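Structure first, then comments.
Every protein chain except one is present and positioned as in the full complex.
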Amino acid sequence: MNASAEDAPLPLLQIIDLNVSYPTASGPLPAVRGVSLTVRSGESVGIAGESGCGKSTIASTVLRLQPKGAKVTGSVLVNGQDTQTMPWGQLRAVRWGDAAMVFQGALHSLNPVQRIGDQIAEPIRLHDESVGRNAAARRVAQLLEQVGLPPSRATAYPHQLSGGQKQRVMIAMALACRPQLIIADEPTTALDVMVQAQVLGVLTDLVHDLGLGLLLISHDLSVLGTTCDRVLVMYAGKVVEQGPAVSLFDHPLHPYGGALAAAFPRVGDPRARFAPVGLPGDPPDPQALPSGCPFHPRCALATEECRATDPPLEPIGTDREVACLHADEQRDMKLLLARSRLEAAQSAGGAAMAP
Amino acid sequence: MSARQVAWRRRKDSAGRTWKEFRRHRTGVLGMVVLVVFALVAILAPLLVDSEGLSRTKATGLPLESPSSSYWLGTDEYGRSVLTLLIYGARVSLLVGLFATLISMVLGTLIGIASGFWRGWVGAALFRLTEWFLVIPFLPLALVLATLLGGSLFTIGFVIGVTSWPGTALLIRSQTLSIIGRPYMERARVLGAGDWHQMTRHILPNVMPMVFANTTLTVAGAILSETTLSFLGFGDPTRVSWGTMLDSAFTNGALTLGAWWFLFPPGICVVAVVLSFTLVGQSLEEIFNPRLRQRR
Partner (left out) sequence: MSQLLSARQLQVTFQGRHGRPDAKGVDGVDLDVAPAEILALVGESGCGKTTLARTLLGLERPSGGAVAYDGAELTHNRRFLRSYRRKVQLILQDPTGALNPRQSVYESVAEGIRIHKMVGVHRRAGDRVTEADLVARALSQAGMRPPQRFFLNYPHELSGGQRQRVVIAGALAVEPSILIADEPVSSLDASIRGEILALLLKLREDLGLSVLVVTHDLGLAWNIADRIAVMYLGRVVEVGTTEEVLAAPKHPYTRALLSVVPEIAQTEPIVLVGETPDPSRVPRGCRFHPRCPALLSGEAAAAGIEGDCRTKPLPVLAATGDHRAACRLPGRLTPS
């Protein structure tokens, strides 16, 4: 996609113009509309957006885990091979060996009556029958250490573990067959900040130490900002903005990216004090998208033109892309944010002084 | 207030949706049609046949006549038309079945909700009572009660009602327990809702669909029980029901005499009605019980 990327080796994951729609009683529901992205080894890419924006659909489509009946066009290449068209046998091999998933609801997907060591060993022995019992046990111990758990925990049952420990076991299971790519869908949503930091630390270390590729999906842009190299912001099934995580979080160019960045304020930022920033309105109904730019009904910058034209993703500067007609005028979204914060601060200001 | 009217319309819409869903269940619709036919026959019985035909002394035919153009289903041991008996028998059987079900559902729902709602000794005692009734074999208990209370139509219904509620109570209790854990119950408590308010405004409306579906299944059981009790000679001797018909057919040796027309029609009617109620009940259960719906 980027000019600098052409001479690089084959990417771990390359999604090209992906469209996914689900059949419903009231007609097809477009969940993903023309998304392209690339993940290379040693790189972590984040997808941000609110529920229903299509980010989880992308995650499940990578390993062809989307619900039956979903209509998929475009290609999803894992190590250069399209998972949507490959035969089942090959797909099975890809599902553990090349890419593995860590799910959102993972805390409940451990078998309560099996020791966690045996559960981690299961995919290892399923995928390579030559691995003996002892070799598998050694690998389990190694995996547990990789995710920061003492190897002695292999004999524990899931109920003896805390939420964060269970999530680490899930990561260890995903790593069992030495995948090159990990797809993590809201891996820390149900966890506390401290445990979240521990789990995110494990994932970042894996990317750095083992050179894995990571596709991290979250509604929390600040989580992606700390963990990822690059971030894509999705709205209504499309990528509306992408770029390096730090620059995107600090200077969002799309008004929606701006709202997401402001939703989780920086502690100590005087502009956020007594001035929470939200977006009016609700996410659009994918079956009845607004005309033009789908974000225009909630956008403070929307003009008549926005109601008519759906802007494509266009490069801005060297490493950013944004789909907004007003991106040029609003190169620095901070201006707008400062304005909305000022307004909020003015309305809340009297109360702040009161007690 | 127009809000009330619109609320009423929404309720009607929701009933309409349930009906639409129900129509997709073929077996349920079949059962419903059969039940409607039986109900119409029972309600319109006096218009269809003369009640004089029930009198033993005014019987016009010969005993155990085989079916003919004047007696479509033959005659019984007194010479009465089996068809007349069958039509009037439908009234008694359905009435007793519905009455018993009413008692059973009211008892089962009240005890189920109460034993699920109150965690303390009240709930424990009611739960024990439910279990106790559940493990007592139905027939001996019903026979003892029927003997003690005497065999009138009302007491037979009552006896069947008070012996068949524990299944419903257990079902409603487990539903109640799952509803109690929901956050909206906590919200109601914090709003200051008392026990009565919580039970009537939150639990009852949420268990009602289950009660409704369960009712149809209970009716089937109650009709069968009425037939059993009557067949065993504990029914109301002054009324004709399908059960008493089977009883007299059996005691008069209809089987050995080859008088199949006396034995088969009440038997087939019982089976048809019980089966229809069960089919309707299963369809309703599938519609109302989200867990079953997911499985489909």
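Per-chain numbering from 1; labels A and B assigned in written order.
Here, a residue touches a chain if its C-beta (ideal position, glycine included) is under 8 Å from a C-beta of that chain, and two chains touch if they have at least 3 such contacts.
Since the model is a prediction, treat every value here as computed from it, not as a measurement.
When the whole complex is considered, the residue among A:V223, A:C293 or A:C306 that touches the unshown chain is A:V223. Contact with the undisplayed chain is limited, among A:V32, A:V62, A:V147 or A:A275, to A:A275. Residue positions on chain A in contact with the hidden chain: 50-51, 162-165, 192-198, 200-201, 219-223, 225-227, 245-246, 249-250, 256, 259-260, 262-269, 272-280, 282-283, 298, 344, 347-348, 350-352, 354-355, in rising order. Seen from chain B, the chain kept out of the figure touches residues 1, 3, 6-7, 10, 182-184, 186-194, 197, 201-202, 205-206.
Here is the rule we use: only the chains that are shown with their structure count from here on.
Mean C-alpha position of chain A lies 55 Å from that of chain B.
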